[in-house]
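One structure is given below, represented as structure tokens, and several questions about it will come after.
In this view, the complex is presented without one of its protein chains, the others remaining in place.
Going in written order, the chains are labelled A, B and C, and every chain counts its residues from 1.
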Amino acid sequence: MSSASLEEFREEVHVWIEQTLPAELRVGLRKDLPKESRRRWISALAERGWIVPDWPVEYGGAGLDRKRAAIVKSELAAFRAPTIRGFGVSMLGPTLLEFGTDEQKREFLPPIARDEVQWCQGYSEPGAGSDLASLQTRAVREGDEYVITGQKIWTSYAHVADWIFCLVRTDPDAPKHDGITFILFPMKQPGVTVSPLKLIDGGADFSQVFFDGARAQAKHVVGPVGGGWTVAKRLLQHERTTDGSSEEGGITGAMKESLVDLVKREVGMEDGALADPTIRQRLAAQEMEKRALGLTMARAMAEARAGQATRDIGSLGKYRWASMVKNEQDIAMLALGTQGLGWSAPGFDERELERTKAWLTTRADSIWGGTNEVQLNVIAKRVLQIPE
Amino acid sequence: MSSASLEEFREEVHVWIEQTLPAELRVGLRKDLPKESRRRWISALAERGWIVPDWPVEYGGAGLDRKRAAIVKSELAAFRAPTIRGFGVSMLGPTLLEFGTDEQKREFLPPIARDEVQWCQGYSEPGAGSDLASLQTRAVREGDEYVITGQKIWTSYAHVADWIFCLVRTDPDAPKHDGITFILFPMKQPGVTVSPLKLIDGGADFSQVFFDGARAQAKHVVGPVGGGWTVAKRLLQHERTTDGSSEEGGITGAMKESLVDLVKREVGMEDGALADPTIRQRLAAQEMEKRALGLTMARAMAEARAGQATRDIGSLGKYRWASMVKNEQDIAMLALGTQGLGWSAPGFDERELERTKAWLTTRADSIWGGTNEVQLNVIAKRVLQIPE
Amino acid sequence: MALTLTEDQLILRDMARSFFDEKSPVERMRTLRDSRDTTGFSHELWKEMGKLGWIGIPFPEAVGGAELGYGELGVVLSECGRVLAPEPFVSTVLLGGNAVLLGGNEPLQKELLPDVCRGERLLSLAFHEHGRFAPHAVETGATRDGDGFRIRGEKRFVLDGHVADQIVTVARTAGGSGDRAGLTLFVVDADAAGLSVQRTELVDGRNAARVTFDDVTVDATRVLGEIDRGADVLDAVFDRATIGLCAEMVGTFEEAFERTLAYLKTREQFGVKIGTFQALRHRAAHMFGGLEFARSVVRDAQSAIDDGRGDVAECASAAKARCSEVANQIGAEAIQMHGGIGMTDEEEIGLFFKRLKAAELTLGDAIYHRNRFAGLRGY
Partner (left out) sequence: MALTLTEDQLILRDMARSFFDEKSPVERMRTLRDSRDTTGFSHELWKEMGKLGWIGIPFPEAVGGAELGYGELGVVLSECGRVLAPEPFVSTVLLGGNAVLLGGNEPLQKELLPDVCRGERLLSLAFHEHGRFAPHAVETGATRDGDGFRIRGEKRFVLDGHVADQIVTVARTAGGSGDRAGLTLFVVDADAAGLSVQRTELVDGRNAARVTFDDVTVDATRVLGEIDRGADVLDAVFDRATIGLCAEMVGTFEEAFERTLAYLKTREQFGVKIGTFQALRHRAAHMFGGLEFARSVVRDAQSAIDDGRGDVAECASAAKARCSEVANQIGAEAIQMHGGIGMTDEEEIGLFFKRLKAAELTLGDAIYHRNRFAGLRGY
């Protein structure tokens, strides 16, 4: 494939988006987009298969190769166009493409590619966090079905999800990792109860999900029965790939006011420098850390592309990212002082309240997606290969 | 015993020291004291049994109770009088009093109490540092003697010592802790070779000691054969008690220039504050830490005296002390900049060179006497009682 | 220097602990928060504490106090901190009460303090005008008006200002913002004309108000300390309040640490208790160090007040710099070691986490107090 044809393709994509995407939607990830306009845009996108451009056409994708798919994504990003990034598109879809039966692919992929079905993830349990494989939710075979009993926690979007992909224990007597099965079933059924989980930041984006005789069809097991751990781990790799991009799109990027601006305003300037030299040092270190993290991730990707042997940087990136994101809010709190202690208006303005919430929300960044401790364990064991 | 009689005793001690101690010796721990004058003073002190005031009179002490012995020590300290703090007085003596046979006490204690015999300690080995009990120096019985082969390291004063108290393995087949014996033997004999160990600070206060068929008398085993571990641990407790006092007498206290003065001079003052606000923060934190450490040790002692149940603070104190002492020199290096990088004159003055050396010397404070890691382990296990 | 508790203090501690365990488990603080209780604490409980003599601890017997010391007050405050009791010790006793005690003449003391000691009068101190603690950065102005003064300005973070009967107000009678000279302290009644108080909701469930002074007139007899030299009183008030707040923090540290330690000993992952992981063990040891060192410097600071030592200011800053650091350390570790469950509102550890951050930033953070300490030490 010549690079000329790639450039032509980019032009084609660009023109199509330019013509199709209404101006009011060119604003990036926001929750307050005009609904009807957004719906029409997503339909048009789905029509071209560009919600999942690299999926086969028969499953609702555009059947594009890696380079062309990347062009679609980068052009969409350049327009700050709304797109679909749910669990279906980013995690279950790729997993089904790899492990699903033809029947499963035909059944589940096209609705994902058209954004018609919302999925949620049933992984963590109260007793199975970092040690996910110790999960206890049971699935017992009854004819063509499995009957499911147990409890999941940290399930995002559970209250709006139509289906769940879920890890269940089908063989309690097998070794820990061998008794786990990856299964799909509908959320809207008797035996499934969703209970929102209020967090310390006041939000309730996660839920606990209780299964009391919920039913799944046996044909909706993905991969072998008892072979769910392999499927689950692979799916998490997709999650990690998605995570990588969250630096820009995450909570820090969405702030109404940058950290530097906030600190300048709150702490004040004297002779061209921040009035508090200690906070100045911390802010400079934070800016440097953010930049160094970006450079390190970029370098790792470039080295991987160049085939240069290097140590895997993934866990280090997650660890440092979590620390960096938390440190940003810690500095904001120092700069805000008691004005960072508000819970609600009046008395505290929007910029202050969003920092207080962000300070609380980001505490989770060193916990979700592999705790700091797990990342450090992984670095020591797999990256540095220090025998245990 | 009335407190009146204690006060009389203090007065008596005070008057005696006042009359006996020459003015030129009232200068604290220094190496450059006039020799003859010092010798006469130490003799006079030994004569009264006040080198080891709490030891029985028959072994060269003064047979004083705890309170009176403390009075002697505090009066001597008040005069900054030279005294003897070697391994014999502070470590072996108390251990022999507890574990030694009558014959051993008669043979070894009086010369210690008269400062006539120098002792050194044979504990660590190249392969047995934090894990002391894995020591490999072998002692094989031959008639009334043991024949010793092996190697010790970190032996202070080995080149001047007359005798060594040494941990040896008498039973290689017994469980690790059970094959160890505590034994005494002379250093000045064939089969003992002392090789000074040069350290990163340029000093050579420690040695390696090689035993190649060195001989010890069987009657000089302290405690049971194979029971040396118990004796060794008890002796280390005496070492720890001695350590506690080293805060004042240690390297930090002996500096020609205080850290605050050094930083003020090197960094400079502007408007009544240090010209570098970041170093100012670090210096303040360091001063606070030093003070907090002192308060914490004092509180622990006061609580122990008051019989108030509290968690043992010993390991925490050692850990924080080591960190504090190192941090002091780190700050000094920051303040000195490249003037802290000298190895010798010319080009660097005394105050600079002593800081450079101290920076290097103090790296050991988190290693000797139980590494930082060991102290933290002990806190977690014994103090916080977190099951392993 | 009283680094250990006396027999009497040990008895007081046991009494206070039983009292709070029974009447004020952490759950009570949550209920007050979630019900959006209009007071934000319990008047009844406060009066009971008055009857027990605890509110009056630092006040002279002549005004109904117990005339004890910060050693004793610290014992009670630590127990408050342990259960996150939101009663108005900081506002009424440490800030407002101390201002009247240290700056008020006899008539003012006799008028105000007996009710304070009984728990029947609430005070507050209005000084904050910015987010970061800067005690002399006051722009609220007081101008002469006949026999009195007219105050105009706005204050933030007036702790318990929504229920205070009197708000001791720091206003500028001379000089410019940041100047230590030119400040004057006034006792302003809550029902004064031109005064408006707006309650605000805080992250730790406590309450502070925005208070607006729209030409509030106040008589010259209501001045605490000397005109233009209010900072002499104010700085001493802040030292005592800071030390008291630190004592409360130590109680919060203790409880947050003990709960985290207990979690390490019970929570299982990978088939073992998570407390078996050495990295967590070492970090628990560090937390223990933070707690113990904080306890020492706070006890020392308390006795600096009680023994009339000359280094109270230094001790206050050493205590708050330390406690602010340790608040950060223990707060962060408590959440991290509790893992996901620590992120839920249901688990009480999060309440401790929030209170620790609030206390960290109240009356000056570690940076502020390290700078102040350095200044006091001459560098």
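Just so it is clear, a contact is a pair of C-beta atoms (placed from the backbone, for glycine too) under 8 Å apart; a residue touches a chain by one contact, two chains touch by 3 or more.
None of the values given here were measured: they were computed from a predicted structure.
Undergrad: Considering the full assembly, with which of the depicted chains is the omitted chain in contact?
TA: Computed over the complete complex, the missing chain touches A, B, C.
Undergrad: Of the residues B:33, B:70, B:147 or B:199, I need the one that contacts the missing chain.
TA: Reading the full complex, the residue touching the unseen chain is B:199.
Undergrad: Determine which one of B:118, B:137, B:286 or B:366 touches the chain that has been left out.
TA: Counting the whole complex, the residue in contact with the absent chain is B:366.
Undergrad: Among B:266, B:287 or B:328, exactly one should touch the missing chain; which is it?
TA: With B:266, B:287 or B:328 as choices, the missing chain is touched by B:266.
Undergrad: For review purposes, identify every residue of chain A that touches the missing chain, sorted by number.
TA: 260, 263-264, 269, 272-274, 277, 280-281, 283-285, 287-289, 291-293, 295-296, 298-299, 302-303, 306, 308, 311, 313, 316, 319-320, 373, 375-377, 379-381, 383-384, 386-388
Undergrad: State which residues belonging to chain B touch the missing partner chain.
TA: These residues of chain B touch the chain that is not shown: 124, 126-131, 134, 153-154, 176, 197-200, 202, 266-267, 276, 278-279, 330, 333-344, 346-348, 352, 356, 359-360, 363-364, 366-368, 371-373, 376.
Undergrad: Which parts of chain C face the unshown chain closely enough to count as touching?
TA: For chain C, the residues touching the absent chain are 277-279, 281-282.
By our rule, only the chains that are shown with their structure count from here on.
Undergrad: Averaged over CA atoms, how far is the centre of chain A from the centre of chain B? Could you give it in whole Å?
TA: Comparing mean C-alpha positions, chain B is 57 Å from chain A.
Undergrad: For chain A and chain C, let me know how many angstrom lie between their CA-based centres, rounded off.
TA: From the centre of chain A to the centre of chain C is 41 Å.
Undergrad: Touching at least two other chains at once: which residues of chain C meet that condition?
TA: Expected reply: 367, 371.
Undergrad: Mind pulling the chain A residues that touch 2 or more other chains?
TA: 278
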